[in-house]
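Removed: one protein chain of the complex. Kept in place: all other protein chains.
Let's look at subunit A:
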Amino acid sequence: MSAASVPAHGPSPDSDVSHKTVLEAPDIRRALTRIAHEILERTKGGRDIVLLGIPTRGVTLAARLAGRIAEVEGEPVPRGSLDVTMYRDDLRMRPARALGRTELPPEGVDDRVVVLVDDVLFSGRTVRAALDALNDLGRPRAVQLATLVDRGHRELPIRADYVGKNLPTSTREKVKVLLAETDGRDAVVLEVPK
């Protein structure tokens, strides 16, 4: 690349990272189907479960999981979304952010088995914030965690109950989950800085 084509303030975002697709659409589909079955197995047929997605992509994944479970069991699964922005521990490190949506199903969360759904499990801080947020919404009988990708590097004692794919990464890398509903296609992409 010639110097002239590089903008004055650093190269364009695409030129200094390489993208590697680690999961394609069929892989994601199979992973979600497996997770749905595991949830049913672990919760004895999905009795009393509520799927709560963490915005943005966790909500989409929760909707897909609910669809799979309903296909198998023939009954709709209560689901909703849980925004954790106001509970984050890094709020004061950045300007205040726009909020996502918290929406509980009419059944609520009291005495239910809540399955939190997120796209990527990394430091575990988002899940900690979600547990705090959940605490203000009611008292679930149990809380479980489903994630499409576990990329390691936990900073808190948190572990997922259902994992789509364990993906060993370096902290310099970025994991991006793309979903058809929000991004036009299904894929999990690893961004590696050169």
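Details
The working rule: a contact is a pair of C-beta atoms (placed from the backbone, for glycine too) under 8 Å apart; a residue touches a chain by one contact, two chains touch by 3 or more; residues count from 1.
In this text, contacts and distances are computed from a predicted model.
One chain of the complex is hidden; its UniProt record names it "Aspartate carbamoyltransferase", one of "Aspartate carbamoyltransferase", "Spore germination protein", "Xanthine dehydrogenase YagT iron-sulfur-binding subunit" or "ABC-2 family transporter protein". Among A:D27, A:D132, A:D161 or A:D183, only A:D132 touches the chain that is left out of the view.
Which of A:T43, A:T56 or A:T102 touches the hidden chain is settled by the complete complex: it is A:T102.
For subunit A, the residues in touch with the chain missing from this view are 83, 86-87, 91-103, 132, 136-138.
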